[in-house]
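Quick one: the structure is below, and I'll ask about it shortly.
A single protein chain has been omitted from the complex, and every remaining protein chain is retained in its original position.
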Amino acid sequence: MANIKSISELLNDYQNGYSLEQGFYKNPDIYKREIKNIFHKNWILAGHTSQIPELGDIFLMDVANESLIITRTKKGEVKALINVCRHRGSHVCLERKGNAKAFTCPYHAWSYDLEGKLIAARYMQDDFDKTENGLHQAHVELAGNLIFISLAKEPLSLSEMQNDLKDVFEQFGFNNMKLAQQKTYPIKANWKLAVENYQECYHCAPSHKDFAKIHAMALNPAIFAKKKQDFLKKSKSHIRTSPSSFYFDLANEGQEGFQYDRNPLINDMRSGSAGGKPVAPLLGHMPEYENAASEFMVGPVTFFLIYDDHMLGYRFLPTSLDECVCDLFWFVRDDAVEGKDYDLETLTWLWHVTILDDEKIILNNKKGVDSDFYGPGKFSTMESMEQHFLTWYLSAIK
Amino acid sequence: MANIKSISELLNDYQNGYSLEQGFYKNPDIYKREIKNIFHKNWILAGHTSQIPELGDIFLMDVANESLIITRTKKGEVKALINVCRHRGSHVCLERKGNAKAFTCPYHAWSYDLEGKLIAARYMQDDFDKTENGLHQAHVELAGNLIFISLAKEPLSLSEMQNDLKDVFEQFGFNNMKLAQQKTYPIKANWKLAVENYQECYHCAPSHKDFAKIHAMALNPAIFAKKKQDFLKKSKSHIRTSPSSFYFDLANEGQEGFQYDRNPLINDMRSGSAGGKPVAPLLGHMPEYENAASEFMVGPVTFFLIYDDHMLGYRFLPTSLDECVCDLFWFVRDDAVEGKDYDLETLTWLWHVTILDDEKIILNNKKGVDSDFYGPGKFSTMESMEQHFLTWYLSAIK
Partner (left out) sequence: MANIKSISELLNDYQNGYSLEQGFYKNPDIYKREIKNIFHKNWILAGHTSQIPELGDIFLMDVANESLIITRTKKGEVKALINVCRHRGSHVCLERKGNAKAFTCPYHAWSYDLEGKLIAARYMQDDFDKTENGLHQAHVELAGNLIFISLAKEPLSLSEMQNDLKDVFEQFGFNNMKLAQQKTYPIKANWKLAVENYQECYHCAPSHKDFAKIHAMALNPAIFAKKKQDFLKKSKSHIRTSPSSFYFDLANEGQEGFQYDRNPLINDMRSGSAGGKPVAPLLGHMPEYENAASEFMVGPVTFFLIYDDHMLGYRFLPTSLDECVCDLFWFVRDDAVEGKDYDLETLTWLWHVTILDDEKIILNNKKGVDSDFYGPGKFSTMESMEQHFLTWYLSAIK
């Protein structure tokens, strides 16, 4: 309720090693800046090619105020079309997923092909040029059959990420995965409170007892360091263990940030599941469970956690200043058969309960951040990743 | 999410022949200007004298933030009183319709007569002047027993409309109609998206298959032109067919805009109903169905469609920047008996389903207009009326 500071005052007053002050979560100008400088610029996970196997397959993706149509064109390419008719602006595609021959606007019947080209517009004046009235498009890039989009005019390069992670994609068989399940979790809080929550495992032990039974990173930092050292020593290396740290403020100029690391699970835990039990066939060419999990992230809001038998994707997107959604994606190997090789409820249990816990945490965090008595607090040693996120964030909205 | 342009920037950047840009639908200053320059100025349909036949009959009407009491006074006049107590501001009349001897404020019991005069105020200081504390009033004018109101200090004149349409009112027997039904349809979109939707029949064929079976104007413009020519040639002229075009930007200085036209229905369609079948006794002195319908409009948000056996009224009003209501009024001749001469469900079917279709269209249109990738699109040849609306609108909010 205090007078809201301007963006430049907020940036100026930020003190390294501390959380953000209230204005970063409440100032509508900050939100506009974030949409422009982050969500209309950085790369964001759209989904996976297994969602659109056939020519004409489509699904819709929402990014803040924007609706995108992800299509498999007649040439087999993947396109991301802005779902806004070039005539009066109606959404042209109303179904969340399906198969289409073309997109005929439900308002005045302007019609676009799967590549977004305007192919029919009734009773237009003679000087009307159809070639200039195709649907706007986002950039698309595939990485191990994951579909990423960027709304930038000139997007950041993903080349370093693609080169660096080639071996990881190969080892885990990214090109032979499929999306088993996607769930959307709306959270009534600013998107940064959700991403910040994801950036640190300081809260894992107090907040996520199921997660903490499985992941060593939830332990006391000294114990975790010891466990990781042991793990690296005895690692049988079917999967790369050496980390890549080009995330957030560490990204190279003109490149999208990314990160990779591999960490031990606790004792004989084999997967991210109840009791650490296997939940699906081993990914890629893995001969056995390694009691470990890999993480990788691309861009500021897309995160993956790769167990030996399935991969989890996390995507955070704002829907307004005070609301965001978290989308969870569960991937398994593409020849796994639901009901036989994996059971959806068993597969999705751990992260379903974990995100529901996080939702409660984030809502309580929001309540306190709304207080006029809230002020930035000092980070612990377990929140260094969050500091990287904030350092990047502050330069992104400059 | 882009920075919102000022009113003068928006006006300046408008390009003729194109739809409005996003700011016209999202800028709160635009909305304030519209309330002041349009909804507190132009004439708006309030209802029909058949709703208040007896002395003391009243009904409430909402115009944006305002509540008006339409009353039949003891002299038999129609008044429009602002429903705001002159003491502390409470609504003085809480019932949507009924019969009243006076309006006693439910808060402190100040009492006003049917003409709005303050007749009782308890325990006021000696210098208090009751004659200066009557309810504020809107202007009222009747046209063929339709009640119009204007919140302007000095309203536009309706004289040209009254003179021009005298014959039409006579032919359709406006003075011998009654309101059979009124329904309110809330639409979660800016009011202009709803009015723009009403202004063109470019969307009729793709969107309204029931309407398109009945009205020739939903056809290909060339075919419609031919059908209209044929109709005018063979017209038996019980009802005037010559148009009046003083609508929107074509209105004369100081006069409220209005329009009249008569158009053929398709083939042997006789009314706006399922299968084009008659739904009520013929209006006025009409001897037979003419397979045609007349339209007329008064002011920017009131539209009528007159079939040979009933009349439909349309009224659009904003309730906030992002929400509006559409009120539909069905009129029949005043001696028609419900259940015997007409059935309400049969009478109201076509436009009930049509407005529900339009609501969906308008909501999809809003979603796209909210996109930062939306930009004004070029009008087709079938959207010339919408251009007239926009040309008028832009000068109205200057």
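Each chain gets a letter, A and B, in the order it is written, and its residues are counted from 1.
We take it that a contact is a pair of C-beta atoms (placed from the backbone, for glycine too) under 8 Å apart; a residue touches a chain by one contact, two chains touch by 3 or more.
Remember, it's a predicted structure, so these values are computed and weren't measured experimentally.
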item: Contact residue for the chain not shown (choose from B:Ser6, B:Asn65 or B:Asn99); value: B:Asn65
item: Residue among A:Ser207, A:Gln255 or A:Thr391 that touches the chain left out of view; value: A:Ser207
item: Chain not shown: contacting residue from B:Lys74, B:Arg88, B:Lys166 or B:Lys188; value: B:Arg88
item: Where the missing chain touches chain A, by residue; value: 1-3, 19, 196, 202-203, 205-207, 220-221, 360-361, 364-365, 367-375, 377-378, 380-382
item: Where the unshown chain meets chain B, residue by residue; value: 31-32, 35-36, 40, 64-67, 82-91, 94, 104-109, 121-125, 128, 133, 136
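Keep in mind that, in the parts below, only the chains that are shown with their structure count from here on.
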item: Whole-Å gap between the CA centroids of chain A and chain B; value: 48
